[in-house]
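FYI, not all chains are in this one, though none of them got moved.
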Amino acid sequence: MSTPMEEITTRGQGPKGIGQNPLPKLTVKDFKSKVDPDWCPGCGDFGLLIALKQALVELELQPHQVMTVSGIGCSSNLPGYINANGMHTLHGRALAVATGAQMANHSLKIIAAGGDGDGFGIGGNHFVHTMRRNVDLTYIVMDNQIYGLTTGQISPTSIKGMTTKSTPFGSVENPINPIPLAIAAGATYVARGYTGQVKHLTALIKGAIQHRGFALIDAFSPCVTYNLDNTHDFFKQRTTKLEDMGHDPTNFQAAMEKAYMWGETIPIGLFWKREDLPSLDQSEPVLEEGGPMAHRPLGVSSETAQALIRELM
Amino acid sequence: MNKIDLAIAIGGAAGQGIATPGDILARIFVRRGLHLNAYNAYQSIIRGGHIFLTLRTSEQVVHTYGDKLDVLIPLNQDTMNRHLKLMKSGSVVLFNSDKIHPGTAAKGVQLCPFSVKELAPKVRGDLVQNTVALAAVLRLIGVEFNTLKGILTLQFKRKSDAVVAENVGVARAGYDYAGEHFRPFPFTLPDTGKKLAFLEGNQALAMGGAAAGVRFYCAYPMSPATGVLHWMARHARQMGIMVRQVEDELAVINMAIGAAHTGCRAMCATSGGGFALMTEALGAASMMEIPVVCIDVQRAGPATGVPTKTEQGDLWQALGAGQGDYPRVIVAPTTITDCFKTVPELFNLADKFQCPGIILTDLLLSEGRSSVDPAELNFDVPIDRGEVIGLNGDVPPANGEYKRFALTKSGVSPRALPGAPGYVHVVATDEHDEDGTLLSDEFTNARRRQLSHEKRMRKMKGILPLIKSPRLFGPTKAKVTLLGWGSTEGVIREALEKLAEEEQIIANNLQIKWLVPLHTKAILAILSKSKKVIIVENNYSGQFGRYLRSESGFDADGHIRKYDGEPFMPHHIVQGVKKILSTKNQVKQYVPVHEITV
């Protein structure tokens, strides 16, 4: 089957034209979807959605060049709220689906997105392995430290002692800290944002999309309905930009130290970045030439067929 | 002059190098145009234990490894003890008398001891006995030494001429010794002049995928399906197939779905346990209307079960895969060659109807080997990607107007691939409307949900006429019809011959390949003409019998079932048919006991 888009790209770059795109310049409005988000008024996810659209505009990406991939959750409804290709997959499976799509068509800019439960809970194994493989994806977790869509139970990032419908006497479990975990698992771009700081978040997302490899953005995205501990106020008072702390994202030790800071100041920004590791599509020999798998013709030449049969004789 | 029908078995412990002589014999047979069927009974153990490889050859097609052995090559005492008692008059037992003692054999069995110490005093290593035995058996079936010499030379010349010389020397010694001391078979191995090929079922499935244009294959290793991964990995570069081994089967199926959504033909294979982990995603693929092909190579269950043994135990798992009702195709190839042909057929259906396709094979087919006429391995197959729009040239509808899930009569909605300008769309596992809008939250609507659900399910009507309806094999006027599905075709058809020859029972066979959708009408039309119907299947609960009844209400007269991990042997079915047909004992079900302990 022939290619569905003009710009067949060679491996290495994304779709022809980050920064030099022949197609019309777009505005945030162009990324507006038919339906409006049905998130609760005040939900942190609104901030993320704005930041994401803004980042796409600033990168001069067209809706058809982008695909969002999500799981299930309030946050995972995102693909329906942005005018771009999207896959709203099963709970926990976003990164697996996104990996398949990215490796099959690396000319698409794929943005995986979802919740803390979706990504760190049921999706935890894909999370770890997608990071170690350094798949060229941007992964945005709208981390509200709660299961929102299921009306409020603890998530892997819920703080110890938190009372929810599933922990009426307070959670007794230690939460996961996604930042050190991501660094240890091999992610090459590890950032934390806060949806109350849209400009800062936009910059992190732009950096993530431009990064060749796996980029995690753990975005605090308060659930105003079910998480009464980690509210907008909570984060407004505490979040501090790593840039302002003079942090060097290429310094492993510093990254780990900052990652464990939690209390009066909670750092947001880029913790860790390395560019020496190729992304999985860059390392995959089959992609050395021929363009995206999805654009390649089907069928086997008779020479190849004969060769295969000869093996059997 | 009557045809030869020769079965050679090599047995020993894992690690004793049974594969190599097996391969050499197989190559010699098919290069002479002889047909072949081979089955390796092995265990989930890497060293030690017991492995028993049976190769059967003939000028005519051989469906199974058969009921009798002509040559036994025990590489250790254990094998001798297990199998000697089953050797019958006229058969030959070749063994290294330095280490192995025969025990008492039946009358007419030719015991052929040879001493490796004497024949190859200077050569070290356990593998010597294999070479000697191989040479000796070739001598007894009248294969000229040069054939073996050529193969050994090719095999060892990588190492060094010395190694070649050594091996050829050892072989020569064994060959000559057999000529002087053992009675040869009353025939010399013929050569039909028409070279054949041979392959295992997993290779056939992988090559079928290649023929279908698979561009993305991912897997998590699981016996007995891993052979597909191995073939794909070996040929990835040559064929331009992206091959990935990933963290688990959840990732496998979901990655395949992601790849398929971008337009690749994507495939994966596993066994029952891995398939269990994929069931939710199969429903998701059907909901998002993404074509993907998934192979379940069945093994003896439940749970981990017996990883190296065969069974047809996952039919109901496939039928019940995932929550809710959704369109999908389920097919069970009936022979190794059919494995090759089925994959492209299924991909065309999956693409046309934008739904998952499931292939059920089993260890018997997937790890069994058989000869095939190279002409049958046709890679130039028809490819139908179904209604794909948005390719270069198509004028896109006004932005946002594209309805990925348009309600159509056929249930199939024209599909655009992500990346096509003007066809931007979202697919979802939540119930959704024509344009992809979720019907699960703000816009919940019972009526719209009903329409979307019916649209998807309508596809099943369109699939049925496109799949072959089963045909009766054998004489229409028969005393009994043996009804089977998938991999049992070979053994059932050989049983038909035996029933006719040995028991004067005329039987025919209806073998079902396409399971979902099922050609119920056609099947009932055929069975209604049968005097008696006996269902043969390789599981405990009669999974196919129950499924057929659920679709048709049809009730069979008898059942022959086996669930001990070993495949049916032809005589098992013959005995079963006799028992069930005999008016004396009113048995409705027969379960053979496997005589060989492997």
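Points to keep in mind about this one:
Labels for the chains are A and B, by order of writing; each one numbers its residues from 1.
What we mean here is this: contacts are C-beta pairs under 8 Å (C-beta built on N, C-alpha and C of every residue); 3 or more make two chains touch, one makes a residue touch a chain.
None of these values were measured; they are calculated from a predicted model.
Although each kind of chain is drawn only once, the file as a whole records copy numbers of A x2, B x2.
Here, only the chains that are shown with their structure count from here on.
Against chain A, in their complex, chain B makes its touches with residues 27, 30-31, 195-199, 203, 207, 210-213, 215-216, 218, 235-244, 246-248, 250-251, 254-266, 280-281, 284, 288, 372, 374, 377, 379-380, 383, 385, 388, 390-392, 400, 416-430, 435-438, 441-443.
Those residues of chain A that touch chain B in the shared complex are 1-6, 34-35, 38, 62-65, 67, 69, 72, 77, 79-80, 83-90, 92-93, 96-105, 107-108, 125-126, 128-129, 284-287, 290, 292-296, 298-300, 302, 304-305, 307-309, 312-313.
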